[in-house]
Every structure is written in structure tokens, then in C-alpha cells.
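A protein chain is absent from this complex, but the other protein chains hold their places.
On to subunit A.
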Amino acid sequence: MKGKADVKISVRQFTILVILGVIGDSILILPTITATSAKQDAWLSMLLAMLLGMGAGWLFASIADRLRGESPVTAMQARLGAWAGGAAGLLLLFNFFMCVLTLLSEMSQFMTTQLMPETPVNAILIVFLAVVIVAYRYGLEAFARMSELLFPVFALLLVFLVVFLIPQVKIENLQPIGRTGFFSIWEGALPSFAAGFAEMVVLLMLVPHVAAKGKLRRPILTGFAVGGAMMLAVVLLCVTVLGPSLMETKYYPTFVLAQKITVGDFLERLEAIMAFLWIITVFNKVLLLYYGLTTGLSQLLKLREDRMLTIPLGMILLVCTVIGTPNITVYNEIIVNDYPWFDMTFGLALPALLLALLLVKRSRKMSGE
């Protein structure tokens, strides 16, 4: 058994984890949310979110390059002392915890509304969490390799979706461009930015394990750009193929997109296969957040062994998911109105604080020398 510090993932694996994390749950829910406010300009919202996302990427990269092999939780404790640093670390963990809840909730709602209406939510969550826990217990190296294996499958499915829908693209659905007004576009961009990019603050937990000689700025920004571009492609397809009304009406427009594929009357009804696309990304993101949560907690409490946390945490998550979002209306209300702000606070303000801390300490150290 290797020591925790020896666990290494390659830069390539890191980039893939970031790409899949950015797409994560966004691919399922964002088209609806952006279209609700921005209508046919939903893709502009996504574009704006992507630009903002690159800013967030820059922020995360700046932190990552200054952490020097430390996890943000231990770094904060080292810089701020056990209590203040611990409290800051706890806030970060709280963010991961809430994010996992939203993802689990989304995942279970999607499965029960679209694919398996008679299956209880709990059953889906238990099986899903079991896989997440098993993956966690195999370790970061194992699941990073798995993402590397799943990524081509994901990319292939996405290309498949795009190529086979191109014949149905109606460019006129985009017109009039930019006429919903900046405010509406901004309103659509905010949740996209929060859910897609700000939540990826969790990548900082991976940073100590990336076997990189140089800086991490490039892999992080590449991951954000590729993930954002894929999301942009999906939103563009939604607008041009489905049109804004259908996109706004249906909870899962990407699923409807997959239903739309028909090639010569024989290649159709592929949506169940396409569902694999978002199961990969949602699973990946849940796993990342769960990793951040469990590892962070064990670092915070200075545990020698983090495996004993996995099952209890899983159980807490299971119960909180079911209690926190008793129905889809409550969930949507939270995700649209409150959650972006929560994400901004914990995914932007908190890292910004961390960065400031790292900068101050560094300059103090320099002047001390």
C-alpha cells in the first residue's frame, strides 16, 4: 500500500477529470435554466459563462500553482492556524457536501422521471453511491485511469449526437440574435457559470497528486475551455434543433435531443444509449466532489485512515438528498434562485480568500528572509 503522498495522476488524467467535471451535471439541467431567461440567446449565456469560467480557471490555477503539493485544507490550516484554518477548510467541505447533494438529487430525478419511473429514488441513490464509494476506495489513481478510459466513450457519444443532429439544425431558431437583452443573457449565464465552473473549485483537492513538473495553469485552462466548448455545442444544438420553447418546457432537453436522432428510419430511439453520456459526466463529478469531501475531512481531522469515513458519509449524503429535495419543484426553486449565489460564495469568494492568503504569506516570508 502506497502512502497517500505517493499517489500520482498524470497531467493528462487531471485534464480529463477537469473536462468531465465541468460538463458534469450541467449537460442535463443547464439548457433548461439558460433558456428560461435567455430564450434563443441561451448559447450566448453559455458563451458568457465560458468566458467567466476561464476567469475562474485562472483563479484556481493561480491557487494551484502556489499550493506546491499541499491540499487547500491543509494549506489553510498551516497558514491560518488550526482553528481559523480549520473553519475555512470546513466551509470548503461544506461546499463539496452541498454540491454532491445537488448532483445526487439531479441524477436520481433524471433516472426516475425519464428512464425508470417505478424505481424508488433510494434504490437508485444507494446503487449510485455504492459505486462511488467503491471507486473512492480503489483510490485516486484507479478512478483517474477509469476516467481516462471513459473519456473516449464520452467523446464518441457526443460527436455522434452532434453529427446525427446536424441535418435537423434550423439556424433561424437563433434569430433574432442578442435581442433578449443583456440582463436576460446574464441571468442565464450566472447559473451556467456557477454550476459548470465555480463548482470545479474541487479540482484543488487533486492538485497535490498531479505529477507535473511545470505549472498547472495550462491543464486547468485547457480543461475549462474544452468542457465549456462541449457545453456550448450542446446548448447550441438544443436551441437550433429543439427551439427555445421546447428547451424551456422540458426538464431534460438533452434527452429530447437524443430522441430526435433518426437516421434513415432505422437508427433511432437511441436515447437510452445516449443517457450513458451524462451518466459518465455526472458520475465523474460526484466522484470528484466525494473525493474532495472525504479526503478533505480526513485531512481536517488529521486522520491516518480515511476509508472508515466512506460509508458513513455515503449514508449521510443519501438521507440528506432525500430530505433536502423532497420534490422536483423544491429542487428547481433552489437550483435556479439560490444555488448560483451559494456557488459564487463558496466557489469564488472562498478561493479568492485562499489566494489572497497565499500571496500575503509569500510576501511576508520574502520580506522576512
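Simple rule for what comes next: a contact is a pair of C-beta atoms (placed from the backbone, for glycine too) under 8 Å apart; a residue touches a chain by one contact, two chains touch by 3 or more; residues count from 1.
Quick note on the criterion: contacts and distances are computed from a predicted model.
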| item | value |
| --- | --- |
| Undepicted complex member, UniProt protein name, chosen from "Hydrogenase formation protein HypD", "FTR1 family iron permease", "Cytochrome c-type biogenesis protein CcmF" or "Ger(X)C family spore germination protein" | "Ger(X)C family spore germination protein" |
| Positions on subunit A where the hidden chain makes contact | 113-120, 123, 172, 175-176, 179, 242-243, 245-246, 249-250, 256, 259-260, 262, 269 |
